[in-house]
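Below you'll find the structure, written out as structure tokens, and then a few comments.
In this view, the complex is presented without one of its protein chains, the others remaining in place.
Take a look at subunit A:
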């Protein structure tokens, strides 16, 4: 493809209608006045989508322009705008097609693994699977069209949506028959029957209702002959290859007394010849089919010659045989006369179909560019719609041009087409023409449009993830960290997406964010679990310190359930261990098991799991045990307690903070502790 062709699209794209804010920020027609009044627009891009926050803004500060304070109503307004929004009506289609997209990626991944493992014929295996997926995409589009057509309120929007989905289907279907259907082993590789199927499905003509209307209003052959709509209808049938219906209609018409004897005779004859039109099959060779076709075409030629002679004989007479002339037109089309086909065809697709069907019934896909060139020449291509341009580009095998036009139809279409084209290995030409990878480019653009939708963010992430490029991963990582987490369920979903795409950096960040969030809300257990995922020992320690301080302030030990849950999950942290052991001490003490509670307290002090600032309180806790009736601490234990008190007084951390030290180390309590230890020592020696 030449670059010149791409340039054309850039220009067209610039001319494209723009998204706009309605009503605008300024009153219409006041731009110059507002500019003179120091106003402009300011904006900030939305972090998660292509939207922005917009406002009328002052270019210069009030001080610099005037003391007179002129304020407009718009000065106060801010607009949060979405450049691209997903209409609710599209959601079912987006979900359906996303499921197909993901299945297709999985199939390709599995096929690639098979290929690596066993060396199987990956391409031939995949092409059938891809064809199935392609069909599923089309079914989703058709389903969407049906749903829209059945909508209770038929608005202009619904009508536009129907057009978009019908266009998407026409494009997709054509790509399917060119690159998938005719590539499938075991099928007749001629494009013609598939093309006619595509044409009559996507651009149906004549409509079944037209035929029914003619039949309903013409119960007799005479009534049929007198029906003004009959001949245009019959010509259309011939043009579109509906030869059986054509034959039936001609047979119903033939008995009419309104026809000349010649017209009646040739109507019957054409009906017979129509029924004899050769049809290809997988079993028949091309040579055999061509021989039958030539024979049939020769018969049509004879019919045409005979009718033309009759018409020539009638020339000069006053009564024209209009029926005979119409029959001649029909035969002329069926024998493949390009001029006759062009006269009868209304749209280029009509002509393309009839030329293929009657002139080149065994044509293969490589004939399409030459044929479409001849057909399109007869039209003003400047008046072509985007759909026309996309279809012509596809028939021309001009895939870069095709993709650009498809993107103008709908970004969903270009993204999914680029993906499937990549899977069937026909995207290479586009990669050589474009500066960036078109699959990545379109998938990223599509994914981003879904990200800020509250229900589609996971779908959006999947599209980003499936680009399989570093850009996709990076955008996904940035996006996933910005997905608002309003509930635990949403948090789980976001974290699952991180696991799915191995977004470790994002996962760590989200855990930290969730940890902080839970902490602020007083959900300490959940906070600790999140911090544990990222091994944030500092934050875990701070939460434990907060739990300890709350205990000190309230005198009530309430953190039990919190730490039980965390410890049960297997988390190990020095501070947690301290809180657990301290809780155990309380339980034993309250149960009157002073010996056990003493052992626990001593083990906390000796194992050094307690933070230095908690030690004074732990030592104070030993006083009732030292002074109690039961001898709890042996002489060795008592010496250990004294050693703890000694090292506490030498602790540089506590000593450096005079306030804390004075607060934590109450001298009078320390004296009582010392006395209690001395007494306990004496008792323990006696007991020995």
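Note that contacts are C-beta pairs under 8 Å (C-beta built on N, C-alpha and C of every residue); 3 or more make two chains touch, one makes a residue touch a chain; residues count from 1.
One rule holds in what follows: contacts and distances are computed from a predicted model.
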Report summary line: Given "GTPase-activating protein S13", "Ribosome biogenesis protein Urb1", "Vacuolar-sorting protein SNF8" or "Protein YIPF3", the protein name in the UniProt record of the chain not shown would be "GTPase-activating protein S13"
Query raised in the report: Taking the entire complex into account, which one of A:166, A:183 or A:452 touches the absent chain?
Result: A:452
Report summary line: Sole touch to the unshown chain from A:38, A:248 or A:546: residue A:38
Report task. Pick out which of A:81, A:136 or A:426 touches the chain that's been left out of the picture. Result -> A:81
Query raised in the report: For subunit A, which residues touch the unseen chain?
Result: 3, 6-7, 10, 13-14, 17-31, 34-35, 38-50, 52-59, 61-63, 69, 71, 75-83, 85, 400, 403-404, 430, 433-436, 438, 441, 444-445, 448, 452, 454, 469-471, 473-475, 478-479, 482, 484, 505, 509, 512-513, 516, 520
